[in-house]
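With one protein chain withheld, the remaining protein chains of the complex are depicted in position.
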Amino acid sequence: MNFFDVLDLLGTIAFATSGALTAINKKFDPFGVFIVAFVTALGGGTLRDVLIGRAPVGWMLETYYVYTILATVVITIIFRKQIKFLTKSMFLFDTIGLGIFTIIGTQLGVESHFNPIISIALGTMTAAFGGVIRDILCNQIPVIFRKEIYATAAIIGSITFLILNMFKLDININYAITTSIVIIIRLIAVRFHLSLPTFYTKN
Amino acid sequence: MNFFDVLDLLGTIAFATSGALTAINKKFDPFGVFIVAFVTALGGGTLRDVLIGRAPVGWMLETYYVYTILATVVITIIFRKQIKFLTKSMFLFDTIGLGIFTIIGTQLGVESHFNPIISIALGTMTAAFGGVIRDILCNQIPVIFRKEIYATAAIIGSITFLILNMFKLDININYAITTSIVIIIRLIAVRFHLSLPTFYTKN
Partner (left out) sequence: MNFFDVLDLLGTIAFATSGALTAINKKFDPFGVFIVAFVTALGGGTLRDVLIGRAPVGWMLETYYVYTILATVVITIIFRKQIKFLTKSMFLFDTIGLGIFTIIGTQLGVESHFNPIISIALGTMTAAFGGVIRDILCNQIPVIFRKEIYATAAIIGSITFLILNMFKLDININYAITTSIVIIIRLIAVRFHLSLPTFYTKN
């Protein structure tokens, strides 16, 4: 298990925790909490695998993901009151997850020889669509369609990864740089309340 | 067509009827009623097939499922007033469906040599996720995330199936026992209003 596997696991735990907390707040039972935690963490990668025809999907073969999420859910339920005071650490984990998952998805697109724009789509999907499915299950409009810079950070990181990859930059250095870019953009966006404009106009 | 195919068909009809009634209550038109009945009955198995890479998905090859659901929808629409008084029979059918579909899904996981925890996931998915997709289409929070013991019955039945299978119990006897377990747990849960705890706490 190398450095990036560790980060991948951290991202999974962070996303699962954020999903579990959302479900607890919606008064879901333990089964519901587990399912929401699961789709938040693995929903984006699962959708990606289905669309590119990678079946069985990843977590069916690498079952340690399932156990990781099970353990995360149990711990989140037990320490739910304390975790609420950990929102800063939670946010940091979620941001790390966003960075890591973006590059994992993009890299998979490159390896599979997809067109660059598809690789960017795969990276963004891996990182951001677990949250979309979580919101659909919780019957609310996906927050990333309206929130501060989130998917946008993923897209920029993904593009940067492709450009550096074109220049044959060492893959590990590329991983480190582009993951950091996603994380930094997201941190700056939240710190300064940056968000994309919307275009709604009354008549 | 053996005994279990008959039960499978009964489960399909029961789930389709429950989906059709939900859609009628939401004032859907006949097309909407059919689609909701269809996903309630076959949505879980379809999701399972997609995730394990079994394509085309089952009902595209065994089209009698489609005709069964079409007939069920027509009959449900015609007798919708009478069926409302049949909620007990309906509930029984739905419970039979839950039991059968759980074991069908789990068995498919075993045959495909998945890790036991994935087989349990496949069983639960086959039985319980049609209802999740139905609720999403009807724009409501999936009821099984908050209701009395439902998915939990499926999980317990699925685990029992795997254990008995490990001891090389005859598959037909195993089917009969574990399907019954799911059904009995569900009946007891509803009779005594048992449900899993939730963890929501105000600050």
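Think of it as A and B in the order they're written, each chain with its own count starting at 1.
Convention: a residue touches a chain if its C-beta (ideal position, glycine included) is under 8 Å from a C-beta of that chain, and two chains touch if they have at least 3 such contacts.
Owing to the predicted nature of the structure, the values given are computational and were not obtained by experimental measurement.
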Practice task
Using the touch definition up top, pick the residue from A:52, A:74 or A:176 that touches the left-out chain.
Solution key: A:52
Problem - Of A:7, A:104 or A:121, the residue in touch with the unshown chain - result: A:121
Completion exercise
Against the hidden chain, chain B presents residues 23-33, 35-36, 46, 50, 53, 55-57, 60, 63, 66-67, 77, 80-81, 84, 136-139
Handout entry: Residues belonging to chain A that touch the chain removed from view
Key = 50-53, 55, 114-115, 117-118, 121, 132, 136, 139-142, 144-147, 151-152, 155, 195-201, 203
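The rule we apply is simple: only the chains that are shown with their structure count from here on.
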Fill in the blank from the handout: CA centroids of chain A and chain B: separation to the nearest Å works out as 30
